[in-house]
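Heads up, one of the protein chains got dropped from this complex, but the rest are sitting where they should.
Take a look at chain A:
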């Protein structure tokens, strides 16, 4: 068949090529003969042009995390003007520890929100993990004695169910962690803080397997499943600890998680490791793009950005290694442990979302579930996995939170815990409609919430004002998001 319709002959008029300008370097990947126009891809820009381009995109509604960062700066300025205590070293270190629990839970939630789902039970699920951790510590590994035989049997049965469901869904990591939780519970090994933290993490994974199975495999909307589990886990915490009871965490390691600091040397080692790693990753990506002939942002701009972040990191590290104790006989210095914990989770989460095909698939499922299914992605498994991640990370949040408080009470993880965490993710720029979320959103949003809490506390305001202000900030963040989305849609 050679009957080619006339319309097929679409040569580009020669003036079209000329019109693209002489300053444009031809892309090295362009096959000879084929004519294409990837103006932006094949044209290197100067730093000035790149900055102007960025500003144009911001005006066009692509705000990213800019509003949250600006809001954070504004809050810091306001509070440091209103309260002389706000910008003291002691308070900043305290603020980091205060905000870490919420931030970490929010980091897990980011994965769930990315898929357009919600986990209302993340707060009380973290409470359950904290209660199990505390019981194991207080009862020296004897969970059976701590819970009573009936409750203990049900606890083990629940974990077994989680293993079975995870195996059915072929969620091997969830199954393995739930199995480890059973093992630790049954062995009754004496109290050991590391063992307890592992137990909490594994119980979290088991809880996530249950939630994820109900949402992804059974097909109940996540809002309903997690609303039900929010109530149920709250009851489980109460059952484990007992009405009016409190389990104190008297252990140096567990106390240090949220209250301890790295040594001065350790602080600088952390800075060198984190900063060096960041520098290596950014430069490696930049130069490998240049080497392969792909257009990269201007080298000057990349270096300026990296330098700015490294200088900030160095200043922060230096300040945190100064003595910040009010009591002359005690020295408190060093970067709080929560900083490397949050940093590690941030790096790990960002790495998973940006650099692995699993992360790419999560974005795809969040953006268009049907398209993801047609691309051969196992949508059900992806949906289940985010609940396992969320609950496991919530367990880490629970460890930090309990460590900060120093005890676990029947209200652990209840009340505002979950709502603040969701708020943190949304303030940071995560969309509740799915498809748009980054782990750093949780960190920025968590910082905003921590600053509000801490700043208003210093000003002597109670929970009433804190809640109102946090609510208004969340509303503001959602409005900025909605307006920028409208602007982006209109500017298309």
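Quick note on the criterion: a residue touches a chain if its C-beta (ideal position, glycine included) is under 8 Å from a C-beta of that chain, and two chains touch if they have at least 3 such contacts; residues count from 1.
Just so we're on the same page, contacts and distances are computed from a predicted model.
Chemist: One chain of this complex is missing from the view, so tell me which of "Biotin-independent malonate decarboxylase subunit beta", "PadR family transcriptional regulator", "histidine kinase" or "ABC transporter ATP-binding protein" is its UniProt name.
Modeler: According to UniProt, the chain not displayed is called "ABC transporter ATP-binding protein".
Chemist: Return the single residue from A:183, A:232, A:294 or A:344 that touches the missing chain.
Modeler: A:294
Chemist: Determine which one of A:375, A:468 or A:483 touches the chain that has been left out.
Modeler: Of these options, the touching residue for the absent chain is A:375.
Chemist: So that we can see where the missing chain sits, which residues of chain A does it touch?
Modeler: Residues touching the hidden chain, for chain A, are 1, 3-5, 7-8, 10, 12, 27, 29-31, 34-41, 288-289, 292-294, 354-357, 360-361, 363-364, 366-368, 370-372, 374-377, 435-436, 492.
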